[in-house]
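Missing here: one protein chain of the complex. Every other protein chain is in place.
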Amino acid sequence: MKAARAGPSAPGSKQIPIAQDPNCLAGLSFVFTGELSSLSRDEAVELAKRYGGRVTGQPSSKTSYVVLGADAGPSKLKAIAKNNLKTLDEDGFLALIATRKEEEAIRQSAREMEAREKAASKAAAATAPGGAGGAGAAARTASENLLWTARYAPQSLKEICGNKGQVEKLQAWLGSWAANVRSEFKKPGKDGMNVFRAVMITGPPGIGKTTSAHLCAKLAGFTPVELNASDARSKKLVENSTNIMNTSLDGWMSGGQKTNAAGVTITDKSCLIMDEVDGMSAGDRGGVGALVALIKRTKIPIICIANDRGAQKLKPLVSATYNLTFRRPEVNMVRSRIMSILFKEGMKIPANVVDQLVQGAQADIRQVLNMLSTWRLANNTMDFDEGKNLVKMNEKYTVMTPFGVINKILGPGMFLPTTRETLGDKMEMYFHDPSFVPLFMQENYLKTQPSRIRNLDGPEKTLKHLELMDKAATSISDGDIVDSLIHGPNQYWSLMPLHAVCSTVRPASFLYGMGAGYGGPNAMSFPQWLGQNSKQSKLSRQLTDVQARMRLKVSGDKSEIRQSYIPSLFPHIVQPLMEQGASAVDETIEFMDEYFLTREDWDTIVELGVGDHNDAGVLKKISTATKTSFTRKYNSRDHPVAFHKAEALGKAPKKLAAAGPVPDLEEAFDVDDEVPEAEEDEKQETDDDPERDSLIKAPKKGKAAAGKGKAPAKAKKS
Amino acid sequence: MSFFQPQATKAAQKQSAIDPQHQPWVEKYRPKTIDDVSAQEHTVAVLRKTLTSSNLPHMLFYGPPGTGKTSTILALARQLFGPDNFRSRVLELNASDERGISIVREKIKNFARQTPRAQAVASDGKTYPCPPYKIIILDEADSMTQDAQAALRRIMELYARITRFCLVCNYVTRIIEPLASRCSKFRFKPLDPSATSARLAQIAAAENVPLSPGTAAALVATSHGDLRRAITYLQSAARLATSVAPPAPITPRDVQEIAGVVPDDVVVGFAGALGIEPLGTGGGDGMDVDVDAGGKATGFDGVRKKAKAIIREGYSASQIIAQLHDYVVAHPTLTARQKARCAMVFAEADKALCDGADEELWILEVGLRAHKAIASDS
């Protein structure tokens, strides 16, 4: 093959013909050997592919043509002789491109597909039992109006692309269901599957999970009942709507058939398909739990379908079900299916373009079909380049993790003068996760070795570095102000791009350079802000409690308590325990009672310390014995409480209405306004004790209070 | 609670009815007729004509607070309809009432589309013009949302035959253009000192409060042409003065304290620390030595000390800055450039304080920057 590497002897000497048919090589496979005189090997391969040919490395019996150049490899020549293959020289190859139209062969393969299609539809009609078959026929007549994805949904197991093993397992499980029920799920069976009452199918979207589940159920003689994300699936609804459990009698009353809330008849030959279980979200609280409970008792098979097996909320399901993981089918499995569909639709798209589409969509059959059905609206054909563009247009949008984003944007490549990314692209990085990326930026912007100061050294470098840091930090601070506008009361969402620049792009533009992931010393870390913030709100809440308790004694507000009182209380209620141990416990408790502090408040006070008073350090100095004695003694005593438990404001009027006999009395005397006054006055005497009375905690006495309120007014008037 | 609440409120009403001494003087001395309105001659003259011609346009009253906008329209409405029809013919909504778009769509629209009822016989025996339309007064209209204002546009046109609108606001720029163009605009100017003091004297006489000229001047100065504020201050001062056993006369200092005004010597002292020579010392050659000596003592630490002292006294930072601003701008010997720089500082500080920034830091910031500005080129 040395000669091959020598390159063409007369590059460009022959004109490459314009093909009459862009797919003129469709259905042909080529092997190139030896050195062509005007084309390089790569050009020739590209050419063959462009016109729909397939290029393989070694000749075999399936090879249509071997293109021979100078110094062809001897082994290939041998194979040619053996398989009796047709050979071409360079001129012949170019002539083929120039003259060959779509050949007989492709028509033949298309005919095959048509036949197969017919057979498939026949098979589908045969397999779908009873009413479903009728429905299938009806659907077929109206199929022109259907989406392609529905129209070409597989009708038989044969038509499902890939995951053969999994589908077979599913089928076997459904087939042995009746036996499993009888054995009460005791016998594991061949795959250990038969002890499960439910199966969970997981896998990426568009690879036929739902379709497989439906088909298998139908084939095994079950009626699939599907509940998907469009149905509400909260705990209650799952329990009620899938009323499978014969828990209520009406099932028996209506002759063994009942209808659930979703309007689907459930028989013992039903199969419940819970589609998109990972979509059981906020509104469907408890849904997953109810589903698990259901699975434990079900008498009918349940198939759950999800995309992501690892999702947190599916944890309970994973252990309750048998897991079938569906993988993306191989490109060639999908190709044939797509080709036959294309033929039915009268579209002429060469196999290599189809391959490209399938690959671009990551074997998501549904997406390929959608792409093609859209394309069909305008064109009937598609060539290589168009296919490439279409794939690019439909490129799956992959979300990067914040770690990925931060590594990329702070990396050395993003802001070089030669970089290809536009400002828009950089801002796009922020939109991968607008709430996290700024936090990551703030956490990590100091961890690079900035490219901008690479050529400096000495003090100049330090100064420049500080200057860059300053600019970046200021920009981050700007970003936060923008953020508070976005999340403020007015919600200026249109400021998001500005936030992207301030919080992410601009700081990165100053400090980009070698960082983690590019050999820098500091690894990017998760933002501390989240943890610190929740710690702050927790402690702040506790401090509020402490302040509320101390309030009767102390006039300071919350920050005064923290800044002045807690440091002053420390020597009284914490230090003695540290220094004198258990002997100081009594004194400490007395002091705490003076300020209405509880044992929990003591913990808070310790926890609020910083520096020398850091809680870990302090607690280490208090012996365990002291601590237990402190807790025990505290709990064994009574303590003054300055507190009344919470009382819901909304309830007050209700209580009032039921306040007792007073209204009757007043009604009776209502003729004369002066009488109730005397009565209220009497009552008033007993209310005199300030401890029992209050201004606003008077829902029970609100009536009396108002009556009295009226009294002085009248007194004044009269 | 429902069955006794009406009684309670009734009682409360009765009580307030018999207790006029607790009534704010601002309400008590609200003008009864538009002729009583102080110092808005032009507007009053125009409105007086409407009383006779009974042809009223939609109106937009704008101007600084306390210049009599609401009083004018209320007095006008009272004169037009009389006390008996007032209730059914006038709808007054101010900012503290809910005024979102839903209110505009329901309450205002409903009121606007009612045909006014026939004129009730005036019980007090006077005759009122009582023209065949109603008036809707939207007080503080500039705080209405854009949406709510937009919703008003059609209402104003559709029911123009039977309803007139009067929008009252401080900032005419916050009224959307289509609304403003439907109204005839009346600008209320800040009251000049003589009008304010005349009105104050009138009230003081009615309330039996001795009012010295100095006190009146202080009230005028602290109220900045806002009559409502002046009257409120007067009432507070009177309250303080009469609460002591032998009623003390109201001093100008009382008024300043009530208004939260920082005493002049504090402001001058602070300005001194910034290197601004005190006013009234003549600025002659002989004084320069003193000022320089003072200026040298006041570096960073001097300013900081002064700022801390001000905070300790509890004066409001925004008040200090406002007064310092007045002082600097009116100062005779500072150059325009110095004043401009100081004004810049004051503006920034005011914004920061509005956002709730720390007072001590910002007083210090103002001090340091003003100090630098004044030291830079004098």
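In this document, chain identifiers A and B correspond to the written order of the chains, with residue numbering beginning at 1 in each.
Following the convention adopted for this analysis, a contact is a pair of C-beta atoms (placed from the backbone, for glycine too) under 8 Å apart; a residue touches a chain by one contact, two chains touch by 3 or more.
FYI, contacts and distances are computed from a predicted model.
In the listed set "Proteasome subunit beta", "Replication factor C subunit 5", "LADA_0B10308g1_1" or "Presenilin", the entry agreeing with the UniProt name of the missing subunit chain is "Replication factor C subunit 5". Only one residue in the set A:A293, A:V554, A:A582 or A:L619 touches the chain that does not appear here, and it is A:V554. Across the entire complex, the residue among A:A378, A:M393 or A:V610 in touch with the chain not shown is A:V610. Note on the undisplayed chain: of the listed residues A:D425, A:D470 or A:E579, the one touching it is A:D470. Interface note for the absent chain: among B:I258, B:I276, B:L324 or B:I374, the touching residue is B:I258.
The omitted chain makes contact with chain B at the following residues, 5, 8-9, 11-12, 15-16, 19, 21-22, 24, 65, 95-96, 228-229, 232-233, 236, 239-240, 242-245, 257-260, 299-300, 304, 308, 311-319, 341, 344-345, 351-353, 355-362, 364-365, 368-369, 372-373.
Counting the whole complex, the residues of chain A in touch with the unshown chain are 442, 446-447, 459, 462-463, 465-467, 469-470, 473-474, 476-477, 479-481, 483-484, 487, 528-529, 532-533, 535-536, 539-540, 543-544, 548-549, 551-560, 562-572, 590-591, 594-595, 607-613, 642-650, 681, 684, 687-688, 690-691, 693-698, 702, 705-706, 708-713.
Following the convention adopted for this analysis, only the chains that are shown with their structure count from here on.
For the pair chain A and chain B, the distance between C-alpha centroids works out to 56 Å.
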